[in-house]
Each structure stands twice: as structure tokens, then as C-alpha cells.
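Note that one protein chain is taken out, while the other chains of the complex remain in position.
Let's turn to chain A:
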Amino acid sequence: MTKQRPIAIDIQKVVKRFGDFTALKEVSVSIGDNEFFTLLGPSGCGKTTLLRMIAGFEDVTAGAIFLYDQEIAKLPPNKRPINTVFQNYALFPTMSVLENVGFGLEMQGKSRAEARRQAGEMLELVQLSQFAHRKPSQLSGGQQQRVALARALAPKPRVLLLDEPLSALDMKLRKSMQLELKHIQRETGITFIFVTHDQEEALTMSDRIAVMSAGEVQQLGTARDIYENPRNMFVADFIGDTNLLEVSVDKIENGRATCHLGGGHELTCDPVAGVDTGARVHLSVRPERLFLSSEPEEVESLRGRVVENIFIGTDITTILDLGVGPQFRVRASNSDRGNLRVFEPGQNVFVNMERGAARLLVD
């Protein structure tokens, strides 16, 4: 994100309470103009509530929401230049596809003919022109999804909200829609705020991701940043696959933290703000950042015994017993090079760790 980029949606210390239940606890997020921004988290984390507050379907208990410097928290949904793609699409069943897409334009005051014309153009963008006069119920799930997208984009909103729009589609269709959404976002230049519980979907599409849990933003950053440098246990565990080890920090000197995890295992990693000497914290190591060998090959290595190899097509995951802590997973790609790193169950091996692969977590 460049510094000059204006802020499209600025959420400032927003709180949402339903009776005694606090759904959002002082959330502050700034979403840049033309950004593909994702709210990612498990169900019940408050991501959909936050999206509905931006759309205007939920009122704000405390705090403020700005759209390009204009406070919108008090505006009704029909006065906000923000449109939504609903989870189950909510296409109007009594209207044709063309009427659905033209609805927002007509409500903005355009003539019926003009609304139809622009709706037709929108249908071309999502390649559904030939279905313009059908009813939504006559379309497949994927086609309905595109109609919902076209309907929300047609009035040219300043921000588009997408509430788990791909969750009803099968895997293959979802993958192609992910790329198409990203493509449409770049083409239209509209800010997208995307809600999902699928971390892979979030990593694939987003410029930036806010990982949410229990009504709070746990971490905010680019896909790579969140994946490589998770801030806490929740983020490390929720995004991707990881090994979580309980460690004690023995000393921090020369920009390296030395930790031990019992059973004689010791390793060093980059220190992290908030984790001091003597702390008992968790360490996250991604399975693909490790490799096995019969002799130690890197400065940082652990000893373990192979328990099992699991073949999953693209990769081979080796499960190891370190003699301490939970079982450890190491991944090797299914290639000639990767297969050299696969050992038979029962063999004692060294688990080599690239420098920077281990990450200390603030609990």
C-alpha cells in the first residue's frame, strides 16, 4: 500500500453489542482505495457483523465509520454508495436477470431504458448476456453468483461488500471465481471488502487481510506477511498448517533468541517484541520450511524419529516424534529432490530448519 492512497473505509473504534453479548470490541481498520481487503476468521468472530455495519444493516453501538472522510454510521443502507453481494445472493425471484441487475440503477433515478442498457453491459462483463430474460431460479448456482455480482456492481458503488459469496459453489468453480473476482476488482477499480472463513481463499485474492477472532482483529497485513510472520497463536494456527511448540526463551543476544523445548532440544530464532527472556511461549514452524536428513545440514536442527509418511499427491507429509511435545509435521514436495528427503518409519533423522523459519508467538 502506497502512502498516498486515500482511505476508502475507515473504521474507528467500532463496538457492537447484542444485549449482553459483545460481537465487536473496539475494532479499528483502515481500508485503502482500490484495495481487495479480506476479513478472515472462523464463524462467530464478528466479520459478518462488521460487514453488515459497513452496509448499514446493523447499527453501530459505539465508534465511527467513514467512507472517504464522510461519516456514514448513521446513514440508512439506501443512502450509502456501497453495495453487497449476499451469501445466498438474495436475487429477486419475481424479476428477470436483467431486471435484477438494473434494479439498483433504476432506484438511483435512471430511466428504465437506461437502467436496462447499463444492466445489459454489466451482464456482458460477467458473460451472462444470453440469460438476461430468464428468472434467477432457471440459472445454476455459479450463474446466480455472477448475477448477484453484476447486480451489486451495476450502480458503480464506491465500495463492494462480499459476504462469503463463494461458499455455496463447488471447489473447481470456486477456484475460477476467485481469480475472476480478483480480475473484476482490478478492472473496475472498486474497493472490495470480502468476508470469508476460508484462509486459502483469503490468501489467493487479497491485497491485505484482517484476521479476526472473538470480536477483535488479531492481525492485519498482506497475505505473505500474515502467513510468514503470524503475530500470535490464533493466527499461526488458523492460517495454513503449522507446528506449534511450547518453548522457554533462555536468552536474547546479538539479535537472536535462544530457546529450548525440553528433551535437550535447543534452537535459535529471531526475537519478537513482547517476548522477553524467561518467557514460556509458543513457536510456530511451517512444515514446508523444514527438511529431513540423516546428518544435520543446517545450524538449526532437531532430532526425531519418523512415525509415518502421508502421500497427498503434491506433497509427502512426514509425521515425526521429537520425544517431547506434540507430533511434528514436515513436508517435502513430491519431486525427485523432495523424495530424497523422505525416510522410512522408525528411522532416526535430523529435522533441519531454515534460518527465519521458526517464529516466536505472542500468546
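The working rule: a contact is a pair of C-beta atoms (placed from the backbone, for glycine too) under 8 Å apart; a residue touches a chain by one contact, two chains touch by 3 or more; residues count from 1.
In this text, contacts and distances are computed from a predicted model.
Peer 1: The chain that is not shown, which UniProt protein name from "Glutaconate CoA-transferase subunit A", "Spermidine/putrescine transport system permease protein PotC", "Septum site-determining protein MinD" or "Amino acid ABC transporter membrane protein 2 (PAAT family)" does it carry?
Peer 2: "Spermidine/putrescine transport system permease protein PotC"
Peer 1: Considering the complete complex, identify which of A:Asn88, A:Ser140 or A:Thr277 is in touch with the unshown chain.
Peer 2: Selected residue, touching the omitted chain: A:Asn88.
Peer 1: Consider the whole complex, including the chain that is not shown, and state which of A:Ser28, A:Gln108 or A:Gln127 touches that chain.
Peer 2: The one listed residue touching the chain not shown is A:Gln108.
Peer 1: Contacts of chain A with the missing chain: which residues?
Peer 2: So the residues of chain A touching the missing chain come out as 55-57, 76-78, 82-84, 86, 88, 90, 92-94, 103-104, 107-108, 137, 151-152, 155.
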